[in-house]
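I have a structure I would like to understand better, so I am pasting it below and will then ask my questions one at a time.
Here the complex is missing one protein chain, while the rest keep their positions.
Showing subunit A:
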Amino acid sequence: MVEARRFPIGEPILEVKNISLRFGGVRAITDTSFNVFRHEIRAIIGPNGAGKSSLLNCINGIYKPQEGTIALNGEVLDKISPNIVARKGLSRTFQNLALFKRMSVLDNILVGRKLHMSANFLSVALRLPEAVREERENRAKCEEIVEFLEISHIRDTPVGRLPYGLQKKVELGRALATEADILLLDEPMAGMNVEEKRDMCRFILKVNDEFGTTMVLIEHDMGVVMDISDNVVVLDYGKVIGDGPPDEVRADRAVIDAYLGVAHD
């Protein structure tokens, strides 16, 4: 990433301000603030239970934080649900695979095209020309994604039958299909071997480079984080204890004590 970027890092696209989230007595997130900048790759790191997944769930409207605000593209997301956030240009993957198990790989990815398909059920039932055309065009788009992710050979297999690593890829594909401005990826490389991780990094970098998609990813592998991220947020016990470029964060005392000192793997 030394050469000039096609999409230079810009103004904040996502602003998290003073978020607090409690589950009964458990404080999952406490007074957390940070910005994600347009076109960047942002890593979120922190020990297990630090509140990383909960944070993504707040951003995408699955959890409702008790305090604080989240703004996307300058607009505060208020009283929102995941499908409304999706309409505003945000998509995601999940830590524990959330695929449509009985549907084929291609159909899973096609669901990601939902917001690009506007034919109503009547025109689908009657196969009116616009529904047929829309289906054909979006199928072609998904075939491209399947090819890009190098999973063409399994495109008609029900995802429930696939090994873990491939399912992770399909989930990325589904998120890419949305063509969202910003993608939240919750441990996209968990449980993968070195080779698979390298592929995944390649896909993430390529999408960021080609389409300028902003990426927020939770990752435990520090090598990966140092390699691909522009900025890193460090969470510990639901609080931000570090926020900046990877080299700076790595040198930070508090971060070393809290996290890197007991680094995973």
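Note that a residue touches a chain if its C-beta (ideal position, glycine included) is under 8 Å from a C-beta of that chain, and two chains touch if they have at least 3 such contacts; residues count from 1.
In the analysis below, contacts and distances are computed from a predicted model.
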Protein name (UniProt record) of the chain left out of view, among "Rad50/SbcC-type AAA domain-containing protein", "Ferredoxin-NADP reductase", "Bacillithiol biosynthesis deacetylase BshB2" or "Branched-chain amino acid ABC transporter permease": "Branched-chain amino acid ABC transporter permease"
Touching the absent chain when the full complex is considered, from A:Arg139, A:His220 or A:Arg250: A:Arg139
Hidden partner chain, touching residue among A:Val16, A:Leu99 or A:Val234: A:Leu99
Contact partner of the left-out chain, one of A:Glu15, A:Asp31 or A:Asp107: A:Asp107
Touch list for subunit A against the chain that is not drawn: 60, 62, 81-83, 85-87, 91-92, 94, 98-103, 107, 110-112, 114-115, 117, 119, 121, 124-127, 131-132, 134-136, 139-140, 143, 153-157, 161-163, 165-166, 174, 178, 193, 195-196
